[in-house]
Each structure stands twice: as C-alpha cells, then as structure tokens.
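First, the structure itself, so that you have it in front of you.
Left out: one protein chain. Kept in place: all the others.
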Amino acid sequence: MLEIRDLKVRYGGITAVDGISLTVNDHEAVSLIGANGAGKTTTLHAISSLLKIASGKIFFDGVDITSLPADKIVQMGIVQVPEGRQVFTKLSVEDNLKMGAYLERDKAKIKANMEFGMNLFPIIRERRKQTAGTLSGGEQQMLAICRALMTSPKLLLLDEPSMGLSPLMTQEVFKVLRTLNEQGTTIFLIEQNAYEALEFTDRAYIMESGRITLEGRSADLLNDERVRDAYLGGDV
Amino acid sequence: MTLTYFLTMLISGLRLGSVYALIAVGYAMVYGILRLINFAHGDIMTLGVYFMIALMISLGLPFWATMIISVILSIAVGLIMERCAYRPLRSAAEETVLISSLAVSTILQNLMTMIWTAQRMPVKLPAWLSVANRIGPFTIKTISFVTFGVTAAALIILTIIIRKTRIGVAMRACSENRKAAMLMGININRVIMFTFAVGSALAALAGFMMSGDYGTVYPTLGFTPSLKAFCAAVIGGIGSLGGSVLGAFIIGIAEMLFAGLVPTNLTNYRDAFVFAAMIVILLFRPNGIFGKQEGGRS
Partner (left out) sequence: MSPLKFKDVPVLRFIAFIVIPLVILILAAGAPKSYITSLIVTIGMYSLLCASLNLVNGFSGMFSMGHAAFMCIGAYMTSFFTVAPNVLAAHCPGLPNFMIHTSLPYPIALILGGLAAAVVSLVIAFPVVRTKGHYLSVATLALIVIVGAVVDNEEQFTYGSRGLTGIPAQSTVWPVWIVLIVCLFIMYRLVHSAYGRGLKAMRDDPTAAQTLGINLVSKKLSIFAFSAFFAGVGGGLYAHYLTTISSAAFSFTRSFAIVEISIIGGMGSLSGSFLGAIFYTIVPSLLQNLENGMVLFGTRLPQLFGLANIIMAAFIIILIIFRRQGLMGNSEIILDTYFRKSTYTALFKKGEWAKIPRYFADIPVRISAWSASRKKLRMEKKAP
C-alpha cells in the first residue's frame, strides 16, 4: 500500500532522514520505532508532504505521491494524527470532527463517520459540545484519532499516540487502534514506547539517526537481544 | 460646546471608524492566518483609488462599473503580492516576512509615484454623493450614509462567508492551527489567496470612501490610515474579527472626539494620540481588549 524508496530529508546542513526504505502492506499495522531525534516524525511529515524532501520516492497504491501537496495526500486516503494531537482547541469537539471531514461533501457519510468515531470512543460523544481545549490529553488524543477517521482513510499515520498519556489511556487507545486495524484500516505508527508498539503491530522498523537499522516481525523484534537492550530496558 | 456639536463629531467618528473597520478586518484576517502585518495593505487601498480615477478618466465608464473593475484590479495586485513576496517566505521568521511587506509597500508607493506622480490628484465622485442632507440639526453628506452602508454590508457578507462556507471554515482552521489544517486536507495556499483577495477588496472599498471624503489621492494616502487601522485591530485583539471592527470604531470615534474637543493648539496631536492610546492599552492588555493569550511564535 505504502512504499518509501531511499527517502532523504535535510534541514540545511544536517540530514535528518538518510535514505530509508520501507513498505506497509494492505491491512497491516506497522510501526517505526526509535529514540527522540531519530527522524521518525520527519519521515511521517515527508509522507504527509508537510516538508520538502531531498531525494527518494514515496508510492501509495502504486502511484507516485512524492510531489503531491498536503491536501492531495489526504484526498488519496492518507491521514495523519499528528504529534501532540494538534486539535483545534478553540472549536467544539463536534466542530473539530467536522473540520476533519473537510474533504467529505456527503452529509450522510459525515454523520455516519461521526457516529463510527463516537462509538469507538464513547467519551467523545459525551464531550461533543465542549471546547476541545478543555479535554484531557487522552481525550484530545481520542478526538484527534476520531477526526482523522472522518474521511475514512485507507492508511492512518499516527505520530506517538501514547505520548503524554497515562498507561491506562495508552492501553485504551491501542485497543481502539487494534479494532480499527481488524476492520481493515492500514496503520503506520511511530513510537518511542517500543513495547506497546511492538505488542500492537505486525511488523516494525527500528530507526537510528536517520537510518533503518533493523526490521522484522514485531514478535521477533520483541525477543531480539539488541532491541531488548536498547529499547525495552533489558528484561521485560 | 453644544450637544449638537458633540453628536456631529460622533457621527464623523462613526464614519471614520467604518473606514478603519474595512481596513482593520483585512489586516486581522491576514494576521490571523500568516502572523504577518501586511504593511502593503494601505497601499492596495491607495492603488484602488488610482485605478478608479484612471478608469473614469480614460474609459469614461459609469461610476459603479469603475468601482467594480478597480476592486477586481486591487484583488489581482493583492494576489500577485502574495504569490511573489509572501509565499516563498512561508516558513521564514515573522520579522523576515514583515520586511518583505515593507519592501512591497515601497514598490507600490514608488510605482504609483512613477505612473501618477507624487502630486495630489482630485477624486471626482458623482455629484449625488456629495449632497449635504439636513437631518434635524445635523448636516450629513450622502457619502457618509454610503460609507456606513457599504461597511455594514461588507462585514455582514464577510461574517456569513466565515461562518457558513467551506472556505470560511478552512480560514478559521488555518488561523487556529495551520499544520492541523493541512492535515485535514485543506489547501492552505488557496485559503491564503482567498484571504488576500478579500482583504484587498475591502481595502479598495475603504480607499473609495476615504478619498471620496478627502477629495484627493496621492501615493502615500493609505499609509497613516492603514497604520491606525492596524492599531485598531491591535486594540481590539488582532485574532478576532469582531474585536478589530470594534477597535476600529473606538479609534475612529476617539480620534474625532479628540480633534473636536481639545484646544486647537493640540489638534495636531491627533495621530500621536491614537498611537499613544494604543501603547497605553497594550500596557494593560498586552493582547488587546478582546484578544486571547497567544502562544507566541509557533
């Protein structure tokens, strides 16, 4: 579904992403794991076309999307849940969801999608008249996911969904992501929380200073010595 | 001082305020989305007036036609300006874009000087606009009514656009969180172009009202009024359109009352008074009267 070939991104003199290649297949859940500053978010931004890439190609369903602008990427069915949620804090929860459906013109579909999201996260239904800024971090994360689902994306990109959430909240968010994945949404996720990410996904890539150093089935990586030492804090 | 005199001043203030409101809204919209003080905004206003005069003299078109064509031309200039001087600087620091807008302002002013010279040019409006109507004890020119009407209509249409239309929704999203808006599939270039188009159209309208009242136009006409309109937007709280409109009326009325009420040897301090008032208000309300706390640079 998604294929990245030899992607390079530079900020002035430094290379943030240094020639990475990865694939995400239909209906898969794939994670990209790495420490702070490894280039994960940059990779995600490159896919969403929020920044200019230096070289490399990105394909989606066999179509070259490398040079498409951000809005066209969303139209193709790739939607990102950005780091730090980035909900519209001054708007109500409902308006946030409507904003997520910006490209969707079919009213019935918008309504159906909104119902779908609110069924996934019942708390969002409770809060729907509230201003998004008054929600807790976990609720905002749920709202951000709901908002991303408003255009029925084929591929959902998530940037550190567990960041700043309590363990309980994290569990809940991942539970919903699993449901989504089982229902057919392809998920590409980047995380520092390696354990959660590996538990949840089918395959994973490990990223270090702009390069992919390791890849494989998540279950295997979970037992890999190197991964255990570097990302899982030894014995888990 | 009589009540009539006071009320006459108040009415002048309202007229001035509505001109400022048209300019201030344009400033506030652009600022909301780009965090840019577009110094060239006032020059678009002047340019609109020059377009109108040129069309009237050279083509002899009817008044309404010249107004519409010159609004369209002003929009075109606004869009060219955005494309050439601001879009390439989308990711630059705020100050850098500010300088770019100063440079654009210089270019526009000098172009106007080059084409129409620095001399004041008379603005001849149709006679019916300058008719003085006696209403009770007051004498009010028709153009004042037109100014109120145009401002009210423009602001109502703008509110509807922002509240109800897709592009309006996109504008609100962009001004709150540009990155998130992009991730929603909003084409921000289109939103920004639309914002500049609306701002330029309003500026041109304000130019007609202002010059119609003064009766002349010169290349730097727009600079001081637009700076004051910006003060108005700042006083109101520049993030909110309603705030900037209210700020514009506060400034307009305060300015006229100041000019009318202080001893004559102080009336020359009119402009200084407006700017000093702005500094004082910022001292107590650093984000304007209706502005919300802003997260600084993003």
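The first chain written gets the first letter, and so on, giving A and B; residue counts start at 1 in each chain.
Note that a residue touches a chain if its C-beta (ideal position, glycine included) is under 8 Å from a C-beta of that chain, and two chains touch if they have at least 3 such contacts.
If you're wondering where the values come from, they're calculated on a predicted model, not measured in any experiment.
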Legend entry - Which of B:Ala54, B:Leu89, B:Ile162 or B:Ile289 contacts the chain that the document leaves out: B:Leu89
Legend entry - Candidates B:Leu14, B:Ala54, B:Ile72 or B:Leu98 - the one touching the absent chain: B:Leu98
Inset, instruction - Determine and list the chain B residues touching the chain excluded from the picture. - result: 31, 35, 37, 84-85, 88-89, 92-96, 98-100, 102-104, 106-107, 109-111, 113-114, 117-118, 223, 227, 230-231, 234, 265-266, 268-269, 271-272, 275-276, 278-280, 282-283, 286-287, 294, 296-297
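The definition used in the following text is that only the chains that are shown with their structure count from here on.
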Inset, instruction - Please name which positions on chain B make contact with chain A in the complex. - result: 166, 169-170, 172-173, 176-177, 179-189, 292
Legend entry - Complex contact set, residues of chain A against chain B: 48, 50, 69-71, 73-75, 79-80, 82, 86-91, 98-100, 102-103, 147-148, 151
